[in-house]
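Missing here: one protein chain of the complex. Every other protein chain is in place.
Per-chain numbering from 1; labels A, B and C assigned in written order.
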């Protein structure tokens, strides 16, 4: 099962394919010529529709999550300004330094227990305000859901928002998995969006071929957006085919239905693992990821069979593995995975007993 | 006809839709999970196939032409090095300053009569070599076909290549329309590629939804490529769906068939316009673009009905309009366009006569 | 005389040494501790004094001209914005691409007959305004005096300023040789400064050890200046010693006295050369540079003896040489230089005659 094309990997939500309705929408949009770069009717309508759903004033489609993060931040930052983010954030860890390279900005990364910033944690990075030797904090960056699968409650978002406002800080929310957060909180997209200045809305991890949107809540931030999107290489010429994906996800609330499904699969997995000895659920399962803490030996065993990520290693030499579900994860696949982990854990326990005896 | 979704605009080859075989390939690739970021079998196979066709050692798929240009140049440049390019090049004119912003490099733009660099023109930018006050020329950048629809002959490419080598200059070829050039020269992709250090291979303007490839001819240049692609936000997670587009274009030589078709449509248009008074073909029609020089009045008239680009204005106040054909331009559409231009030219001539009488 | 330390080179105004009053001021400022980074009394007073002289609201001392140019532009530009400048400008030619590298901005360089922009020349770069594919013009950059030794009249400056304002363009004036321009126009520093949004005031080419000032006319532009200066590595820790240089130049109008002296020396040289056959003065001598057009043979001869710059080559294969005077150029040195050029020209004419006979 370590080959590269498989039925269900649990390695990432972007191992999943495309929702069939998205494919249908691509075919439907493929009718005759359309002006490029988003001036066509399909693009305008899809953006307007997504903005309405989020209560946003403007929206910009981009190719991927890194592009969304960089474009969003470029709307909010001057070169000497810095971004406060969680140490474990995708922005800090998994963009190959794109924010530093393309924006030239400093990330002020804060260690967190669960991937979530709090006013107190943000405050630890504010001691250089006004000092010309320090990059000046300007943006609080959070992800919802976080890289650790946790979600901010609406109250937590609002508190962070208020704290930011009172300290002259803007708030950018990386919504690569915002659908999972909306599903988890049972709120609306607009409820979350209202706590931000700019947010992204992820399609790719939720059934699209590849599209993300940067949504701007207040008009003031967006004056340069169209130029910046082009300049950072995120302007699609055949934009209608990005827009059609968004449309298909909004139709029949597919974005939300898919996220609910993925979240339920994650909960199913977590529950099944509760009874497996030697497997500890490392973070609250509040979206579509399950992080299991296991011994290094069990990890090595599981990594032989599953193309998943070693998320981190703990100081006491155990290992955290990440299992992701998606919009199309089948109940049986989860059951099979849970059983396989159970077997591996049992064998390993047995081995240990044998050896120690 | 100035609306945004129309049957045939001639405004750009990226107004065209997706080749049906490309859509089919997307659907075919949508089978179960696949590992992300290009480690799946579809991606590996498509890249290998394209590299074989070009004689390249490595290939990297990206989202769009700006991304391809920036990634390619980032493989060849250190921060103090400059790129010699045509003043009319897409790189210089139409990237919203992406090379300067993302690469931090200086473009040494040379005025050309037909969009094509020559050794003599390149030589005009070499006078600061070794002077620490000058950005140091390192790359000759050309497009094939050029932004003006012209093509370098293989002899011209080789001459430029040799000149570059003898002056320590690498050669990057922007191949957003390389298919049209291959069709026009009746050569192979490898014939052109062999004259370069790095080139791009365009899919988007030739029937794809959105994909370009950066092809590296010599191993040495590519050590950092995978990181740089990610860092400049051009790494697709669901890579198989970019690769499937390339595959579909390579199948049955669709990339070449489509380009030949587009080129033929451009020649058809140019020939039909030969007899239209007041319309001059501004540049040799060597790919899929026809540039017509007309009076400002005729231009204004045509711009009312057609969503095309005013390419430039000439010193004597006439205007150059650009008409682009695509892989799917119908013969009747070209005939209709030629007739419409003919009618507009006639009316305008008539108006002028009336007025001057 | 091709050695590196010589009595008078005419190679550049920065071949000159330090005005003795500047050295005295350094010694005078060297009294006990002073807080760093400009918070000391000497720094505050010198900046305030210079701001008063220019009618500026804020001032920032930096190390050199490249630093001044980059800091000034960084106050005025967002990343997608471009600078319109003369093709021959120091900014475009002699900064080793610092604006592109550090600011990430595109320079829209315009060919000029005499190094000076005009509204008509600026207008040629405005055709992409509003087009997301084009870097957006935001700043008109000029030098006063220009790299070719010419000066804008106050009327020309005002016209450029008005044109800029009516097109949403800010004006930055590179004043590395602004003293020479003030001397040449017989106006005040404030007269010139009033036509700009930001300007630099050069000390280094005019008797300082090394200091330039960035002066901001309107408060709005300067909010980020102190951070940006630090970030682009132009914040001196022992700032009082930069400030003391400015102070010494302002005392007794030394900056202006020195510039008048240098300008007079240039005029003296130009007049002496009027009668030399085979030497043509290439540009109006309006500051402290004399540009002579000579045959290549005469150029080669002069380059053997003088450590000067070949400024450019003309299409008909003659060569333009640059001779610079400084605040401390002696009348006898100029006379000696003129005589030496005369002798070389004579020999060369003789050689030519001999050869052609």
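Everything that follows uses one rule, which is that contacts are C-beta pairs under 8 Å (C-beta built on N, C-alpha and C of every residue); 3 or more make two chains touch, one makes a residue touch a chain.
Given the structure is predicted, the values throughout are model-derived calculations rather than measurements.
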Touch criterion as defined above, residue of B:140, B:195, B:213 or B:235 at the omitted chain: B:235
Which residue of B:43, B:112 or B:136 touches the chain not shown here: B:136
Residues of chain C in contact with the chain not shown: 4-9, 11-12, 14-18, 20, 23, 26-27, 29-36, 39-42, 44, 63-67, 70, 95-98, 101-102, 204-205, 209-210, 227, 230-238, 241, 307
Residues of chain A (touch criterion as defined above) contacting the omitted chain: 79-80, 82, 93-97, 100-102, 104-106, 128, 132-135
Positions on chain B contacted by the hidden chain, ascending: 37, 74, 78-80, 104, 132-133, 135-136, 224, 226-231, 235
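Definition applied: only the chains that are shown with their structure count from here on.
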Centre-of-Cα separation between chain B and chain A, whole angstrom: 34
Between chain C and chain A, distance of the C-alpha-averaged centres to the nearest whole Å: 51
Chain B residues counted as touching two or more neighbouring chains: 95-97, 101-102
